[in-house]
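The excerpt is restricted to a subset of chains, each kept in its original location.
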Amino acid sequence: MSDTLSSTTAAEAPPPPATRRIPALARLRDLALVPAIVTVAIVGYIVSPVFLRTDNIINVLQSMSEIAIVVLAETLVLITGKMDLSLESTFGLAPGIAAWLIVDPAVTHGLGLHAVPGALAIPLVLLTGALIGAFNGLLIVRFGLNGFIVTLGMLIVLRGLLTGISGGKTFFALPESMTYLGSASWLAVPASIWISLILFAVAVVVLGYTRAGRSLYAIGGNADAARAAGVRTDRVVWLTLVVAGTLAALAGLLISGRLASVTAAQGDGAIFQVFAAAVIGGVSLNGGKGTVFGAFTGVLLLFLIINVLTLAGVPAQWTNFLNGAVILVALVVSRVTGGKAQT
Amino acid sequence: MTYEEMAPVVEAVDIGKRFGSTVALDRAGITVRAGETHALVGRNGAGKSTLVDILTGLQAPDTGRVSFGGRAAPPPGDRDAWRRQVACVYQKSTIIGALTVAENLFLNRHDRGAGGLIRWRALRRSARELLAAWSVDVDVDQPASALTVEQRQFVEIARALSFGARFIILDEPTAQLDGTGISRLFDRIRALRAQGVTFLFISHHLQEIYEICDVVTVFRDARHIVTAPVAELDRAALVAAMTGEDVSLAGDTYRPPPPADAAVRVVVRDLVTASGAGASFEARTGEVVGLAGGGSSGKFEVAEALVGLAKPAGGKVTVDGRTLRRGSVPDALAAGVGLVPQDRHRQGLVPLLSIAENVTMTVPGRIGRHGLISPARRDAIAHGFITDLAIKASGPHVPVSDLSGGNQQKVVMGRALAGDPKLLVLVTPTAGVDVRSKQTLLGVVDQVRGRGSVVLIVSDELDDLRICDRVLVMVQGRIVREMQAGWRDNDLVAAMEGVDLDHV
Amino acid sequence: ACNRDSPAATDAGAAAPLVGVDYPRSDTDFWNSYIKYVPPSAQAVGVELKTTNSQNDVAALISNVQTFVSQDVKGVVMAPQDTAAIAPTLEQLATKKVPVVTIDTRPDTGSVYMVVRADNRAYGTKACQFLGAKLGGKGKVVMLQGDLASINGRDRTEAFNDCMKNDFPGIRVFGEVTDWKGDVAASKLQTRLASDPDVKGVYMQSSFALSGTLQVLKQKGLQVPPSDPKHVFIVSNDGIPEELKNIKDGLIDATVSQPADLYAKYGLHYIKAAIDGKAFQPGPTDHDSTIIKVREGLLEDQLSAPLVTADGATIGGEKTAKYDDTSLWGNNS
């Protein structure tokens, strides 16, 4: 058969000019939700001219800012091909632990330990989030447990822990250090909006333009291949879980600051919305696909819809139905604009 | 400098590795010396790929040690250190479909600029240059999932060879390449060898071993059998070492074509695929027809349209007078069509299910009644195939994911045969199959033809095509020539490339 | 403005002030009754209505209030299920000079124009007095609690436990958390009846557990008239029509009628008064209730929430209402 090898003389067909079609499409995919967002904005304006007023827009951005950060965290985890359901509990527990350790039972009818100075609040919140992420990582990466079910268990345990330490009550009289970020305004815009936008911007750069960021995609796309290419997959996944936990804790801190309290139910049920936003924004649950910017448009779309429904004064019993219906329609729209079957 | 004096680039000693109850390597070893091109051969499941995983740090051996240039191998976690020692094209694809071709080429070694940020423009340019050097003509910005099997293989090869590594392992790199591709690869290997790069080369094509390798190591049943310069080991001896028996390799398999008055069983009339390739032909009882052609000749598309895997744009296929419904696999199966698809990992196997379930998947009617399955009957059928096709497994219940590459291929073959097909369509049936098993598989083709069925072999592998009564050669979506058995290799190769030697 | 949910908007005219009402949730019988009573009450007092629904989520409530502010409402009526987290919002509304009336709950801090609520602690105490009296001060009772994170539920639990400890120390209480879910309540009750078959009383903190409880008793053969020694005394809470019907049929023994209609009526009454610049003082009102001053800047109108029984007897020194009393909202819906 060696003759096969020697007789290959025919020239290859010349390569077609390297077209730019695909990346353009890929970028378009990021923008898949823009038509839907514009539609909602127009409908919103028709429903009520208030919709496009600056204070309403700021209201929408502020009310989505904390969840948006959780969506960002979940997006990172999803890109590596894992899931973290426990983020919704971290969102409540991390500020809850800090409040528990800090607040003075004399002021709050017996809640809290007053064991730690208020100045440590922020590091405490972030550390709690990071530790939860690290523990998830331990069970998932080291023990090889299934991520969905580990984090589902953790969701219940952490929520139960918050109920346990608070006795189901609400922590209030939080120190200034815990409320500042969630309630301050910088340049007439709430700090939480700035923080969420900055975090998204940083994530866009990290995921698009650093090796570490790209390795998340590689792991999510094909973990074996990533390992073969020299990515320390275990370490990266673990680190991603820690970062996600920390981000969720920060988001929890912001909302606690905004509400000047930590309820035992903080974040309860939020994970549904988080997944909906990420997936509508084009992030794949199978890993390796999706962008931070897309996820952002996903949250934005959901919150705009909620805002329009609120402005429209939809009858109370039908809000949920409409909310869900609009999500489905948004999905179908993004399917049509995106063009590809979703995975 | 004699052979023994050259410093070993890599030395693996007393390597043992088990997967559950399977012994993949049993005190096996290999020594590769600087500058040589070292072949590693052995039958399917002999443990070659497992050794590759161990030599590249993807798996830790249970026993034994690996050293590079006399120093102990890096710890398992330190991937960068491993990658400095050795580059590799694995048998299993390591392409990430969701990422662009460019990024796949430079995965985890992206070109970085200020602030450690990736410079995509520069990266894309390097990617284009790299692929141009391999004459692979693809848009580097498209996701790698859009590549053909062969293009994907080239991306892997181009990547492994672009590290600047001094030692490169190639695990069956040629299994997915056509003739021109193989020669391009070999030219490159020769050039690198001239620069002193060392290769460990695995292939089931023995002529390739003789063509570019200096030294050959044979594994059999998880053990090291022999290491010798290729010149000292002729083909028969090599096969004997691999199989452990003295077999005379297939002699002349030429048999007279079926009588001209044999009944026509299969008619393909004006079949046009979605991509525009077309074919028309007929086949008679007991006839083996080859469908040959180069990389983009359209032969695979025709095969897929024929069996219903893809919906044809036009034309019709008739088997024993029954016209197949377009684009319907169930209808094709009902009409008695069996298929070995090209991409066996994607379309051939359900890895988590057992051999028995995979083999009988197309023939639920044969393993039970009223939709109920008889496990005993299923296992009996699977047992038959395990024996007939010499599948190396401990029984019909072994999940296909635990089999070696070649054995998985045999399971796919078993699945195609399970329905006693009237038309058997085999797409590159022997890719990745060892010499001995190749004979077994082609022997099965003989049996099938003996029963009067029609066999269509879609391949550019001359060994596969040699058993055909005639070969239809496709070029650019058209059948351009028909060659009766007895063709000369050069003629067929020339025909596949659209060159007519007789008329030049 | 475009509002499809306000019958008041059509005929109240442009002069009617705009009021925002946030509904706390729409998936319970009680709050849905409240939702139903709001528009007619708004029409009655002459305000135009904007409504939102915060689905038991304080973050949504805050966002909804922002929306009200954007729409320039003159007053806000809300029922914050989380009494601590609402403080910053109240502050914000105060700086915008928008008066607030809260329904059902009292904010932990901050000031509002008026709190309209029934005393949830009183619910627990009334249920305890009823069961204590009927059981003669001894035996076992099961309390089907809601969700620990609910303030109203916790008030009822604590009051019930305190009252039992102080007044009926011979009664043992099994508290079961049910997350306000009927099936959870039913299976916890069933488990408790398996381990302690001599349970003689059930206090369910809301009507959510009503039919599940009855089914469990039926299955256990415990659905017998009060005269039978096997009878298990049941006190429910809310006062929905089904409960009144069950009292009539002798299936349950008592319920606390939460005044859904009065919540709506007086919530809007007080917000209109606030917009009109009126002021109230502590003391008895014209509608059989008392306004108390809880702390500086916080008045509370404690509407009466009668215990409803089959016979209207006096329990623990307090009069109860008979199930067919036409003043009960459950008999008028």
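Letters A, B and C name the chains as they come in the text, with residue numbers starting at 1 for each one.
Just so it is clear, contacts are C-beta pairs under 8 Å (C-beta built on N, C-alpha and C of every residue); 3 or more make two chains touch, one makes a residue touch a chain.
Given the structure is predicted, the values throughout are model-derived calculations rather than measurements.
The stoichiometry of the full complex, written with the chain labels shown, is A x2, B x1, C x1.
Rule of thumb we're sticking to: only the chains that are shown with their structure count from here on.
For the remaining chains, with chain A not counted, the touching-connected groups are B | C. With centres taken as mean CA coordinates, the chain nearest to the overall protein centre is A.
Mean C-alpha position of chain B lies 73 Å from that of chain C. Centre-to-centre spacing of chain A and chain B amounts to 43 Å, using the average Cα coordinate of each chain. Shown for chain C are the residues that touch two or more other chains, of which there are none. In chain B, there is no position where the chain touches two or more neighbouring chains simultaneously.
Residue ranges of chain A in contact with chain B, taken from their complex: 1-10, 12-16, 18-23, 205, 208-211, 214-215, 217-218, 220-222, 224-232, 284, 288-289. Those residues of chain B whose C-beta lies close enough to touch chain A in the complex are 56, 58, 77, 79-80, 82-83, 88, 90, 92-100, 103, 107-110, 112, 116-118, 120, 128, 132, 135, 137, 139-143, 146, 179-180, 182-184, 186, 205, 207, 210-211, 462-463, 489-490, 493-494, 497-499. Chain C meets chain A in the complex at residues 1-6, 23, 26, 32, 35, 50-53, 55, 58-60, 62-64, 66-67, 69-71, 82-88, 108-109, 147-151, 154.
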